[in-house]
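With one protein chain removed, the remaining protein chains of the complex are shown where they sit.
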Amino acid sequence: MLLHKSTWIEIEAYLARSKTVIIPIGSNEQHGPTGLLGTDWMCPEIIAHKAQTSADLLVAPTFNIGMAQHHLGFPGTIALRPSTFMAAIGDWCLSLAGHGFEKLYFLNGHGGNVATIEAAFSELYAEASFAGRPRGFACKLMNWWDLKGVMRVAQKQFPEGHGSHATPSEIAITQWAYPDAIKSADYTPKIAPTGPIREALDFRARYADGRMGSDPAQASPEKGGELVAAAASALIEDVARFAAEPAVR
Amino acid sequence: MLLHKSTWIEIEAYLARSKTVIIPIGSNEQHGPTGLLGTDWMCPEIIAHKAQTSADLLVAPTFNIGMAQHHLGFPGTIALRPSTFMAAIGDWCLSLAGHGFEKLYFLNGHGGNVATIEAAFSELYAEASFAGRPRGFACKLMNWWDLKGVMRVAQKQFPEGHGSHATPSEIAITQWAYPDAIKSADYTPKIAPTGPIREALDFRARYADGRMGSDPAQASPEKGGELVAAAASALIEDVARFAAEPAVR
Amino acid sequence: MLLHKSTWIEIEAYLARSKTVIIPIGSNEQHGPTGLLGTDWMCPEIIAHKAQTSADLLVAPTFNIGMAQHHLGFPGTIALRPSTFMAAIGDWCLSLAGHGFEKLYFLNGHGGNVATIEAAFSELYAEASFAGRPRGFACKLMNWWDLKGVMRVAQKQFPEGHGSHATPSEIAITQWAYPDAIKSADYTPKIAPTGPIREALDFRARYADGRMGSDPAQASPEKGGELVAAAASALIEDVARFAAEPAVR
Amino acid sequence: MLLHKSTWIEIEAYLARSKTVIIPIGSNEQHGPTGLLGTDWMCPEIIAHKAQTSADLLVAPTFNIGMAQHHLGFPGTIALRPSTFMAAIGDWCLSLAGHGFEKLYFLNGHGGNVATIEAAFSELYAEASFAGRPRGFACKLMNWWDLKGVMRVAQKQFPEGHGSHATPSEIAITQWAYPDAIKSADYTPKIAPTGPIREALDFRARYADGRMGSDPAQASPEKGGELVAAAASALIEDVARFAAEPAVR
Amino acid sequence: MLLHKSTWIEIEAYLARSKTVIIPIGSNEQHGPTGLLGTDWMCPEIIAHKAQTSADLLVAPTFNIGMAQHHLGFPGTIALRPSTFMAAIGDWCLSLAGHGFEKLYFLNGHGGNVATIEAAFSELYAEASFAGRPRGFACKLMNWWDLKGVMRVAQKQFPEGHGSHATPSEIAITQWAYPDAIKSADYTPKIAPTGPIREALDFRARYADGRMGSDPAQASPEKGGELVAAAASALIEDVARFAAEPAVR
Partner (left out) sequence: MLLHKSTWIEIEAYLARSKTVIIPIGSNEQHGPTGLLGTDWMCPEIIAHKAQTSADLLVAPTFNIGMAQHHLGFPGTIALRPSTFMAAIGDWCLSLAGHGFEKLYFLNGHGGNVATIEAAFSELYAEASFAGRPRGFACKLMNWWDLKGVMRVAQKQFPEGHGSHATPSEIAITQWAYPDAIKSADYTPKIAPTGPIREALDFRARYADGRMGSDPAQASPEKGGELVAAAASALIEDVARFAAEPAVR
């Protein structure tokens, strides 16, 4: 069930049977010579939308811009500063919690988002902690590649050259979902270098074509389909566990 | 051309021929008993995506959450405070301007966004004005219903009961784009009341089912298709005019 | 009744008979070669002060600095960033509401303020909406030129060359109130150009002497007096209507 | 010379002969049973306006709302939070400095403003210090009662019962300027108590009628006139000294 | 009793007998050619730690970075902007008040902190005042040199050349506490100049070696010991007075 294709009356009805909502969250940022700029928000969206076709899950609109300051040296990247990102996550959470949602599950598609999302959750909890009152809802962050079994599939598919940015697994997922938008290029070097992440100019100087440690040439729509299937079914289970935790006080 | 389905290399190439980008912007909020929660971000997205199929336009990902505090009394609404919304718009604009975009065209789908988007533009301009330097880019806000000729179509289609929230025109557009998500209901009263907009509790007390002045029962996918066609072609012209303004100093 | 010329005991007594207060709000910014820098805060102040001489109205001190970033290229302009302006409006409102005022009527003298004032109101309402509680007060923004009947007078006085900045009508009002401060100049061109409003450098380049679309040479103290009379009596009626709305929940 | 009664062209001309501007700054807050709510912004305004009649000084519009949180328990008080106040002072200063003013002289009328104004100056300086660059302007805070010779007059006029809030000296000044707004009351006790300043509820509990240590019954318009004369001439000298400091680097 | 060397169970027990806590607060900034960078946070720490050896006092960890923007031109200075400093003081206070502390006593070692700390207190009080509720705790700021009797000792020790920055008294205190870190230098001039405090570049230009009005060569560990003894015993008395004030409402 997609929140944005529902009416408020349907959401009211859903709340009578569940207090859990999934928010796909990612980033719009360069993904090397062939990866789509939308890769990191498309992947969790694709997985969550797939999962809700076979389970009674509610999926919110996708939070499509994240903490991508280091990619700003490549055209098309759109980033929020951490402080802006935190404020926006806070407003999303408080909006949903105001309706009675108690379990906010963020399915994330961008490693660079992790620290800031966790900080945003802490900011929300802190508001309650400083006031000495219960928060009333719980937040959970899950990267789609950390869903049970997903990395096992990816490692079998891409035993080397998976890397950490513009990975063949994320590109495969978007190829499966958007076969009309598959791109190709000659990668030099075949496997991109790795190193630290700092500001955008430094990033572009270190990673000339935008990849980090990856060889995206290995991606294929079929592999993407396998990954989506594995992730969607693991997501259903993980959300069920989170939803089943005793009611938030 | 959709930015998020492009690579950074394709955007770099696009920038060599145009400095203009369209950002669909809206809100995710209740739209009465039958309107989709996503109506206000779907409409500009539908129109902009349509327009770029017949003109060389670049459309950014959709900014899907806006200033909808007054709708928070209805489940499913997700809102940003004006201050958060302004910070996020600022980061979007500075990201895009950093790549060389000089004309940022926001195609808006939510009346409640207008004041805050304008304030966000002023905040961006103010940064340059206080520093005594040129801003380097220009922002434009256009509501899809204000595109030339659109309201004429709507007034012919809906001579009465158009109203201002959960209007038949916006619902018709989503019906055209998402025929699988058409909902129906008995509306009482047929035409909803009107009045001021204040905080969420006040809003819900005044507008019991969420509509303002509208009779959405008149919507149909066909009418939606007419509206999209009119809006898309007016958009192409309006963007061309904006793009043709002399280069930003 | 002027709040600042009253004691707290007099305000306490006023609150027993009315919950409404008028706040003149404007901007201190260049108004062309002959307009006073204070024009935009003086006009609503003049009108509100006039109105309270013939009706039991309470007028707060004038909020004299507003959203004038685009005028910063001209000496004497003092501006608040939209974010600062919103924070200050918020504190004014919460101060007054804390005393029991439930209807806060802002009489505005500067078009550039409108979006930011509306955003400030939304920020205040949002605080209540996110908390799921009533706000307890209502805000209204009214531009003095939008008061009933005022533009009819102005159009009769200035059938052409009224324009939108450094207009003959606002200059006439200050001439009526401050005849000692009437200035004159040769305007070239007679009617100033029009166009978009962006950052300060862009504004100064477009509008060399600071006017937009206006021919202020038509102003006279007599015309100013007519405008003040029309506006003051319309203000009394409009405030009465606002005050008479059912008590804020 | 009053900035707000001048045109931008007159200010441009003034800047050719002086880089100094005076900003009257105060607060709108309760001043006991007889003091005007505007006392603290009226006093510096009255003194500065007087001074500019006999010297070539430029006086900005009055900054009329300040740090008065502790007075919010009394109707009519309007306060800015320190953080808001600092942001607004910052924008005023940067506006004026952008025009070329290098000496910003704040003539203050409210003791409760002092710490926050100083913190605001430090915030402005800090921006330059963190960037390792010169600020380009200097700020000075002067309380009108600290102008040379003023307290000597006040002590002679009010050897006891001067106190620190709703003092006979400040009330005398407003009586001199606004004889139509002189109020009277029986004060009990004659001299008000003193003590610490904390939040508004605590303040009202400690200082039942709003006075602190003062006996305002001693005020008279004549005494006010003496104080204004002393303050205005001391102001002229003090501003001249500040203006004569070597040019800001 | 040092809070950081205690367990939470010991603090819980302490709260049963006292609601007062002392927070040493200072700055880490240049102190001339021989003063330690930590001087301003070490002095209140040394005095407070000394005092708690002979009285049942609770001393929090030291707040060691303050408002030192003007010293940023000298290596080793670490400063918080006033706005950051205020936010951090606020969080410290609300943390401690949340445990039941009602009297928060800040023992300060840096003159440059005073205005911002006072503004921070006002910001905390304002939050309660705007909400119309009691704050529940009281804050007090005391500079160690303003403790009763301390300046008498210092004036006897240093009848001239005490100055206001890198003073012999503060350097003597650190010499007494850290005899291993005593430094020496030839001071030119013997007594440093005085003047205003603005941004860092201006400060460094005025005060070449970092001192203001002082001759630190007069410092000795013995004099430091005398000062600490005087300050510690005065602190015990002053805290007792503050603690004995009627319970905060």
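When the chains are written out, they are named A, B, C, D and E in that same order, and each has its own residue count from 1.
By our rule, a residue touches a chain if its C-beta (ideal position, glycine included) is under 8 Å from a C-beta of that chain, and two chains touch if they have at least 3 such contacts.
No experiment lies behind these values; they were computed from the predicted model shown.
Although it is left out of the displayed model, the omitted chain contacts the following shown chains in the full complex: A, B, D, E. Touching the chain that is not shown, out of E:3, E:172 or E:232: E:3 (per the contact rule at the top).
Seen from chain A, the chain kept out of the figure touches residues 67, 69-70, 72-73, 79, 81-83, 86, 112, 114-116, 118-120, 122-123, 125-130, 132-135, 138, 196, 198-202, 205, 249.
Residues touching the missing chain, restricted to chain E, are 3-12, 15, 28, 30-38, 41-42, 60-65, 72, 74-81, 83-84, 87-88, 90-92, 95-96, 98-100, 178, 181, 183, 185, 210 (touch as defined at the top). Residue positions on chain D in contact with the hidden chain: 130, 132, in rising order.
The rule is simple: only the chains that are shown with their structure count from here on.
Identification of common neighbours of chain A and chain B yields C.
Using CA-based centroids throughout, the chain positioned farthest away from chain A is D. Shown for chain C are the residues in touch with two or more other chains, namely 72, 79, 81, 83, 91, 95, 98, 130, 132.
All chain pairs in contact, by the document's touch criterion: A-B, A-C, A-E, B-C, B-D, C-D, C-E, D-E.
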